[in-house]
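The following block contains the structure, expressed as structure tokens.
All protein chains but one are shown at their positions in the complex.
A and B label the chains in the order they appear, each numbered from 1.
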Amino acid sequence: MSVRALRWLLVPLVVVPLAWLLVASLGRSVPRVGEPAPEFSLVSIDGQTVTSESLAGRPYLLNFWASWCIPACVDEHPVLIDAERRYGDRVAILGVLYRDSPEAARAFLDTYGDGGWLHLSDPGERLAGAWGVLGPPETFLVGADGRVAARRIGPLTAADLDAFLAPVAAVDR
Amino acid sequence: MIPTLGHAAVVVGLAATLFAAAAFWLGARRNDPGLVLLGRRAMYAAFGLALVASAAMVVSLLTHDFSVRYVARNNATTTPPFYSFISLWAALEGSILFWTLLATGWAALVLHRYRERAPALMPWAGVTLALGAAFFFAVMAWPGDPFVRTEPVGAEGNGPNALLQNHPFMGLHPPLLYLGYSGLAVPFAFGMAALVTRRTDEAWLGMVRRWTLVPWTFLSAGIVAGAWWSYEVLGWGGYWAWDPVENAALLPWLTATAFIHSSMVAERRGTLRVWTHALVIATFVLTLVGTFLTRSGVVESVHSFTQSAIGPWFAGAIIVALAGSLALLVWRIPELGDTRPPGRPVSREAAFLFNNVLFLGVTFVVLFGTVYPMIREAASGERVSLGAPWFTQVNAPIFVALLFLMGVGPALPWGGASWRTVRDRFALPLLAGALLAVAGWLLGVRAAAPLVALAMAGFVVTVMGEEVVRGSLVRGRARGERPPVAAWRLATRNRRRYGGYLVHAGIAVMAVAVAVSGSLASDVTVTLRSGESVQLGAYTVTHQRVVSERLASDPRVLETRAELALAGPQSGALAPALRDYPNSPSPIATPAVRTAAGEDLYVTLLATDPASGEVTLHVFVNPLVAWIWIGGAVVVLGAAFAAWPERRRVPVPAPAAEPVPATATIAAARPEQ
Partner (left out) sequence: MSRLLLPVAAVAALAAVALVGVALLSAPAPRTDAERTERLAAQLRCPDCQALSVAESRTRAAGAIRGEIAGLVAVGRSDEQIRSHFVDRYGEWILLAPPDPVAWWLPALVVLAAIAAFGAWLLRGRAATTRAPGATHAPATAAAGAPDAEARRVREELEALDG
């Protein structure tokens, strides 16, 4: 009798792992455009602490990059410098180091120019993981409402930036 | 007001399917044919409503009604009518609408066809089909509403996904896949009905196998067409990347194939009922899992073109469908008969069931490879990926074993074989396979995969050929028919079996083509100035000039193409191109492919330098790729031949008994003694 009842175990044995997998994969899915951006609290290579709360109400651009990411990050750098110059008053630009040391990042900035925005260390790539970063460079735009407004895998071009930032900057005005 | 009509049709469709489910349920419980008739009519109405909703969407697309968000996102005023039309299935909400149309269509067809033939089963099958359709209508009523409006209405839309509007093949490959996917709900519904009514006899198996074979044929065609699309459009020179989207289509195909084989054993031996039911359930659930993985944004994909909230809905549906059907199965286990092995270890039964073990092995490997990165990340936070090299290496031994079994199964008699039978039936095919591999070696093939594939294909095709020849001779002798006539009659009297042989032959052809093209392709990347040429194999490709112009069919698209001259075994002009779509961040490559029986010449344009007129080309010579499509066509033909309705001799579909006279049978069977 009890042996016959045991066959009912088959149902949870199959269903529970699958349900776990489905739920876990749903929970894991990285933020997509329109969804809330992951929160963070990181220290910049100059020792300043930046948190997502401190940025609330303001659009910001998260640029994951690395000093070893050549040539893509090198190509992209002038575009970001230009963006900081044109939109910096309305949109916060933040660099996030991806598998890179603060020293190497400093050297990169000394070589290719420091646009003046902050670069955050991301130990263990926790923030990169939360965003589902595939590899540097990768850039996310977060709107004033704290939701993801755009994502760009690979180097940004001037045209991308205008397309990204013009509407956000305009709304913010 | 057309979008409003579409939305109304969706809402009424949801009501109709829920009503149908209730009517079927009550009709079955109270044994009331009137209620069942009502349920059936509600399902016909649901199909009509899905048709209205789809037509509303197509009209909105064709008239560029940008007040509909789906149209604004997937259409532009310059989109040609053909691409506007097929945009119905080019993005998430539209493809769910299209799926609903096909699912209700299958349901209506099946409910109509079997209304009198299986009066006990159909109400319960109706409940299942109606609930499935209701789920899709509900998804469209809430999270995946295709008719959501936007305000303010733009004068121009975003245009279709550039990749999807670059080749007319998009008009063929998704409908085939969706016909397969949605059709697999039918055997599941029959399975549920049989479990509820305890009617799991041979007649049921015959019905379910036919209704698995039909969607299986579409699914196979869709998978091959998808590979073809990938090859002709994506420009990377290959056709299968073990991408999650491809895996999602492969998973139910694998379990459905396993079912088709085990159902033959089950039908013949009256056993394995639990196993065949489990396969039917697994196949259906895997179609949902595949959709969940690829369409809810769970599997990371750069090309995913939607953000949507359908993920939790699909997760819920999968859990409900699996838990419900599995519980029903477990409840009925005591009534489903024994689970003893149906044949001796060396018998056709054993070979078919070993095939099942291997097919499920591949299913496990593919599913594991698709979800393992997710599990590992959830468990340890580390990100890994399993790509094509992993899939090929893990699957290769199983594929080789499956190929071998494809020949072994049909060569072994049912029940069991003596050593003499084995020897008589295997000697010639083994010889043929070995000779083919040796011939390959002598022709200069030095890679292992093509040699193994050649040996296996030679073995399999010879087994099939021997079977057909022997069968025709026996029939011809017994009935005094000439061999071709005898062969045709033999095949059409037992479509299932000879259609199956044709499928096997097609797979053998594909296996050789895949192994050869995978390991013997060559390629080169070069930058050429005007007038310069590059040599690859026996071909010379000469760059003549670069032309940039707007497409006549869609002036928003700028095409830059390299005009090349080809000399060699094939010659003429080639024009690989890069197309700039306004809504695509990077240009879409349009490869130039010259196909011949022996090898394809495949050229992708990587970059152009307008100043110097230089072009960078990726040139491939891909041997035997055409035979993948030919083999695929043979598979589909064979499956269609097998699924073609046989003339019914009795009102209830019964397992086809071969009407060969007993004298011929004994005569033919004598060598076995």
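To be clear about the criterion, a residue touches a chain if its C-beta (ideal position, glycine included) is under 8 Å from a C-beta of that chain, and two chains touch if they have at least 3 such contacts.
Model, not experiment: these values are computed from the prediction.
Q: Identify the residue among B:141, B:398 or B:536 that touches the chain left out of the display.
A: B:398
Q: Write down which of B:361, B:476 or B:623 is the residue touching the left-out chain.
A: B:361
Q: Quick one: say which of B:3, B:206, B:290 or B:433 touches the chain that got left out.
A: With B:3, B:206, B:290 or B:433 as choices, the missing chain is touched by B:433.
Q: Of B:27, B:132 or B:343, which sits in contact with the chain we cannot see?
A: Per the contact definition at the top, the residue touching the missing chain is B:343.
Q: Of the residues listed, B:386, B:526, B:551 or B:637, which one is in contact with the missing chain?
A: Reading the full complex, the residue touching the unseen chain is B:386.
Q: Just to verify: which one of B:447, B:565 or B:633 makes contact with the chain not shown?
A: Here the residue in touch with the unshown chain is B:447.
Q: Go through chain B and note every residue touching the omitted chain.
A: Spelled out for chain B, the touching residues are 235-238, 241-244, 268-271, 301-303, 337-338, 340-345, 348-350, 353-354, 357-358, 360-361, 364-365, 368-369, 372-373, 376, 382-390, 393-394, 398, 410, 413-415, 421, 423-424, 426-428, 430-431, 433-435, 437-438, 441, 446-448, 451-452, 455, 471, 474, 494, 497, 586, 589, 604, 606, 618, 658, 660, 662, 665-666, 668-669, 672.
Q: List every residue of chain A that touches the chain not included in the displayed model.
A: Chain A touches the chain not shown through residues 66, 68, 70-72, 99, 125, 134-135, 153-155.
Heads up, the rule we're going with is that only the chains that are shown with their structure count from here on.
Q: So the centre of each chain is just the mean of its C-alpha atoms; given that, what is the distance between chain A and chain B in Å?
A: Centre separation, chain A to chain B: 37 Å.
Q: In the complex of these two chains, what residues of chain A are touching chain B?
A: 4, 7-8, 10-11, 14-15, 18-19, 21-26, 28-30, 32-35, 129, 132, 134, 152-153, 160
Q: Hey, which residues of chain B end up touching chain A in the complex?
A: 289, 292-293, 296-298, 300, 302, 307, 311-312, 315, 318-319, 322-323, 326-327, 330, 333-334, 371, 374-375, 377-378, 381, 383, 585
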